[in-house]
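A protein chain is absent from this complex, but the other protein chains hold their places.
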Amino acid sequence: MTESTNSEWRSAPPGEAVTPPGEAGSTLVGGPEEPVSPEPPTPPEQPGGKKKVVRLGDRLFQGVATGSGIFVVSIIAAIGLFLLVRAIPALHANEANFLLSGQWRTGDPENMAFGIVDLAWITVASSLVALIIAMPVAGGIALFLTQYAPKVLARPFAYVVDLLAAVPSVIYGLWGALVLAPVLKPVALWINGTLGWIPIFADGNVPANSGSNVFTAGIVLAVMILPIITGVAREVFERTPSAQIEGALALGATKWEVVRTTVWPFGRSGFVGGAMLGLGRALGETVALTVILSYTFEGPHYSIFDAGATFASRIALGSAEFNNHLTVGAYIAAGLVLFISTFAVNALARWIESGSGKGKK
Amino acid sequence: MAKRLDINDLNLYYNKFHAVQDVTLQVHARSVTAFIGPSGCGKSTVLRALNRMHEVIPGSRVEGSVLLDGENVYAPGVDPVQVRRTIGMVFQRANPFPTMSIRDNVVAGLKLAGVKDKKRLEEVTERSLRGANLWEEVKDRLNKPGGGLSGGQQQRLCIARAIAVQPDVLLMDEPCSALDPISTLAIEDLIAELKKDYTIVIVTHNMQQAARVSDQTAFFNLPEVGQPGQLVEIGETGKIFSNPSQKATEGYISGRFG
C-alpha cells in the first residue's frame, strides 16, 4: 500500500479524516453500525497526535436520510395544522351549524352560512354505490387472475386492470357525463320505476333521467377504484400457502372448493383492507364527480338519484370564489373534514391489512 | 505486509443470544489458519468479528479484543472502515457487484476510496487478477459484467477484489463450498500462493481441504444445543489431524459426529 502512515492503520482515502487507533478520548463515528463497546483494551501505543475520526460522509448522510423521514411525518402534521388554523376563523364567522346545516352560502364573507350535511350525504352515497359494485368485481378479478387465468396471461391481464388506474380522473368524468350517463338512462328509469317504493331508489332532487346523479357517479367511481382493490386482493390471494391449496386438492376438492376453503379465508381480511383503500380514494375523488354531478339548490331526497356536490367537488366548484380568507376558510373547513375522514379510512385499511397477520412482512 | 492476529477472550452475542464464548487464539503471519467444526458452532461469527463485520448485524455485541500486530481492532477511536480495509474478507457465496464490469469489480475498493489515477488502477487490476489466477481467463473481457463469469471465476474475482486493496489479512468463509472440485483446486492453489504475502484465516467444512491448505487448525464445537460455541483446541494441522489432544476433536475428524 502506498499511503501508509506512521500508524499501523492505513490512511483514509482523500476527503476522509484519519485517526490512529487508540487515540485517547476520541469517539468512534461512522461505519455501518453502532459503536461497539469493547472490553477495556490493552492500551495501544499512541502514535502522534492526529485529528479524531469523523466519518463526515456517514454522519451527514445519515442525518439527511433521517431528516427526510422526519420531514415526511411533519408534512402530515402540517396538513392537519394548516387546514385547522385556516378553517377556524371561517367557522367562527359561520352563521349556520357546520355539522348539521345543508346550505352552502360562502360568497359574502360578512354573511356566510355553510354546513356539511348534504355534502356528506352525496360523498358517502356515491362512495358506497362504488364500493358495492367494485368489491365483488374486484374480488372476482383477483381470484381469476391468481387462481384461474393461465400463468402466461395472468401478468398481461393484471396490467390491463392496472391501466384503469392510469386514466386521469378528468377523463373518467367526461366519459361518465357524456358517454355513460345517456346509456345508463334506461337502467336508471327502470330501477326508479320498479323499485321506487324503496326510499333509496325513489325520485331524487333531479329527474331520474338526468344522468348527472349519484347513480352514474357511483358507477364511474367503481371503475376508478377497481384497480386499487384488485391490486391488494391479488397480492393477498397470491400469498395463500401452496401447502393449504394442495391439501385441499388432495382431498378431491374442486377448484371452487379450493378457493372457498383456503384462498378466500386466507385473503379475506386483506381484501377488506383493499376495499377500504378504495373507499378512501372514492371519498376524495374530485374532478370526475365535479364533471358528472349537476349542482342543484334543492336539498337531497336521500335517494341514489340525487344530485349535488361531494366535499371534494364542492371545493373544486368553489375555486372561482377563492378571493378572501374567510370564504377560502369555509372550503378549507370542508377539506379538513375530508382529510380527517380519508385519514381514518386509510389508517383503518392499513390496520386491517396488517392485522390479518398476512400483511406486509 | 502480513500481520499477526491475537484474539483474547472473545465473546460474541446476537442480541441476548451468546453465540461464542471465550475464544483465545493466535493467528500467525504468513500462514493459513483453518477453522473447522460442526455447523452453528460459531466459526463464521468469530471470523466476522476479526474485521468488525460482526457489528454490521443489528443488535450484535462484541466483548474481548482482537489485536492486529498488537493493536486492538476494537479500541475506542478505531474506525471499523479502516479495519476492514486492512483485514479483507471473501464470502461463502461469490458476490461480485452486479452493476460493475470485471475491471471495476477488482478495483472497487480503491475506486470507492477515491483513487482516480488511471494508470495505478490499471496496474492493480492486472496484479490482483494475476494474483487470483484469473488474469488469463478474463483479460480480454475486462469490461464485461462480473456477473457473467462462472461460479468459480466469480469467487476468484472476489478474491482479486479483496487483495486489490492490499490487506494484511485475508478472511475466507467457506470460499469453496459452492464450487465444483476443479474450481476448488484452483482456489486452494491460490491460497497456497497467497500465504507468501498474506495472513489467511479460512473456515471450511472440508477436512481434506483444511489438511491440504492450512498450517494450523482450530476446532470449534458446541458443548450443547443452545449453549455458546467454544474453541476446543488449536494446533499445528498435522498434529490436529493425526493426534488431537481432545476426544471431541478426534471424534469430529474421524467423522463420528458433525
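A and B label the chains in the order they appear, each numbered from 1.
As a working rule, a residue touches a chain if its C-beta (ideal position, glycine included) is under 8 Å from a C-beta of that chain, and two chains touch if they have at least 3 such contacts.
Methods note: contacts and distances are computed from a predicted model.
Here one chain is missing from view; checked against "Sulfite reductase", "Cell division topological specificity factor", "Succinate dehydrogenase hydrophobic membrane anchor subunit" or "Phosphate transport system permease protein PstA", UniProt names that protein "Phosphate transport system permease protein PstA". Listed by label, the shown chains that the missing chain touches in the whole complex are A, B.
The chain not shown here is touched by just one of B:91, B:219 or B:241, and that residue is B:91.
Across A:108, A:257 or A:298, the single residue that touches the chain missing here is A:257. Where subunit B meets the missing chain, the touching residues are 51, 53, 56, 58, 81-86, 88-89, 91, 93, 95-99, 108-109, 112-113, 144-145, 147-148, 158, 161-162, 165. For subunit A, the list of residues touching the undisplayed chain reads 10, 16, 30-32, 55, 57-58, 60-62, 64-66, 68-73, 75-76, 78-79, 82-83, 85-86, 136-141, 143-149, 151, 157, 160-161, 163-172, 174-175, 179, 223, 226, 230, 242, 245-246, 249, 252, 254-257, 259, 277, 280-281, 283-287, 291, 312, 315-316, 319, 322, 325, 328, 331-332, 335, 338-339, 342-343, 345-347, 349-350.
Here is the rule we go by: only the chains that are shown with their structure count from here on.
With centres defined as mean CA coordinates, subunit B is found 49 Å away from subunit A.
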